[in-house]
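Worksheet: one structure, shown below.
Only one protein chain is missing from this complex, and each of the others stays in its spot.
Chain naming follows the written order as A and B, and within any one chain the residues start at number 1.
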Amino acid sequence: MSEAILRTEGLTKRFGGLVAVSDVSLDLHVGEVHVVIGPNGAGKSTLTNLLSGDLPATSGRVMLDGRDIAGLSSDQISRMGVGRSYQKTNIFLPFTVFENARLAAQSRTPYALRVFSRAEAYDAINALASAALESAGLAHRAQRVAATLSHGEQRQLEIAMCLATQPRVLLLDEPLAGMGPHESQRMVELISKLRSDHAIMLIEHDMDAVFALANRLTVMVNGEVLETGSPEQVRSSPAVQAAYLGGEEMLHE
Amino acid sequence: MDLAFILIQLLNGLQYGLLLFLVSSGLTLVFGIMGIINLAHGSFYMVGAYLAWSLASMTGNLATAIAIAIPLTVVLGMALEKLLFRQLYTRDHLYQVLLTYGLILVFEELRSIIWGDDVHGVAVPALLNASIPLTENLSYPVYRLAISGVCLLLAFALYVLIQKTRLGMMIRAGASNRDMVQSLGIDIKLIYTLVFAMGVALAAFAGMINAPLSSVTPNMGSHVLIICFVVVVIGGIGSVKGAMAASLMIGLAETFGQVLVPEVAGMIVYVLMAIVLVWRPEGLFGRK
Partner (left out) sequence: MPGNAISRALPWVIVGLLALFPVLDSTFYTQLLTKVLIMAIFAMSLDLLVGYTGLVSFGHAAYFGLAGYALALMGPKYEAASLWWTLPGAIGICVVFALVTGLVVLRTRGIYFIMVTLAFAQMLFFVFHDTKLGGGSDGVYIYAKPTMNLGETVLVTLEKLDQFYWLVLFFTAATYFLLRRILGSSFGRALMGIKVNEHRMRALGFPVFRYQLASFALAGGLAGLAGYLAAVQFGFVNPEILSWHQSGAVLMMVILGGMGTLHGAVIGAFAFVLLQEVLSNQAWFGIAAKHWQLAMGILIMLVALYLPQGLAGLMAKLQRKPPAEAEEGADV
């Protein structure tokens, strides 16, 4: 197996007395979708925030290409090739869909400080933005104002913005939440396609999507990793079955 | 510089700091609980001083003047909250700045129309007009000690009110979770009105008791406002404890600064603020 591109060692986050993420070690490889599941409050989103630099870790390490990035700011981590989407839609509502994607693409370029040419004058950026919208299935909405999109479309835009930054590592926090069946299907296909040249961590509740996509599965409960391994290993783990109360049908589906 | 001199400056600094606390505690509570930035807070201090001066010259007695003035300022505070500030709770800070800036102009001009633009003095009450001799030629005025005592008493009362009473509990809860308080059936509007009126009365009261010490002048409000902003920033927004710590810090820094390095005394507090901000952008006792 390839070298892990992103790896955590003993990652822990405490909020006061509460331990949100406890001693989590996992790794992400290019060509793999690593799905993290667990009940609400298990610490999945906190884990994402630790990896993306949105939150500082209390202890532990986050290694990207063998370099410890814990403690770096979120913009630094983003520029190193870690892209993330948010569980709660986090876009630029007053801007057009294209401008949302264009801004995301712009963040990758050295043109940022050229203050005298029009922002749209850079073909490479425009192309990147268009391609990201195309992949996420939003090309036909490019000129709409983001605030006027449906909830599902805003979720797609969230992903498109993430793609436009050309990340090597993708941290996707419940990308399917609030999407219709058609859009969900499309998103599953997209993630599956992205797998070949990205390392992907996916947090998801939709078990169809989970088992359609997962190369590796981690179950988190109360901030800790309960089980990690191939989907089959996890599915048959007694610990998971015991802990995941009422979730058995889901897992066996 | 001998010991008695240092003692006098120390007492002056503490007295000034305690006075700043009276003004800034209201400011920080209104920031912390209602999320309102109120530039006109210094005007309440000015209104207090002018009320004290005009009522004292009418009644001939500062104590009577203050007794009449306090209810007036409470009513002023309640009226302002109900008529103006209530509309700003959900607005961007920008509009709060603008509205309260306009309010300052209104207060200043009304002051000019009602009381004129002259500088006035208020006599120290006869009862407290004495000095405690420290050395042969240095003594300390009793009135300043009395002010410090009153401020300390009020600070303690404020502490008890916020930490120990039911109203204080609601105030604290209101600061952290507006919806929760409302869902408990507590009348948040009433709490806001009370807190605001209390802030106005405290600032005005500070202006009243300080009137005999510093003359009553047209621009007294803006100076104290800016210093209190610095107090609130250093202490941390919404923190009464922080306001106390920062008030004393600034009171002492400015007092000693004026004695030791008079040329740069005006800047000391701002340098202090810059240092605190670089170290802790959320202030000494601020929540992140």
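As a working rule, a residue touches a chain if its C-beta (ideal position, glycine included) is under 8 Å from a C-beta of that chain, and two chains touch if they have at least 3 such contacts.
Computed from a prediction, not measured in an experiment: that's the story for all the values here.
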Residue touching the undisplayed chain, where the options are B:64, B:112, B:135 or B:165: B:112
Contact partner of the left-out chain, one of A:66, A:94, A:181 or A:238: A:94
Among A:11, A:24 or A:104, the residue in touch with the chain that has been omitted: A:104
Sole residue of A:14, A:61 or A:79 that reaches the chain not shown, by the stated touch rule: A:79
Where the unshown chain meets subunit B, residue by residue: 31, 35, 37, 39, 84, 87, 91, 93-99, 101-106, 108-110, 112-113, 222, 226, 229-230, 232-233, 237, 263-267, 270-271, 273-274, 277-278, 281-283
Subunit A residues touching the omitted chain (full complex): 52, 54, 73-75, 78-79, 84, 86, 90-95, 99, 102-104, 106-109, 111-119, 122, 125, 161, 165
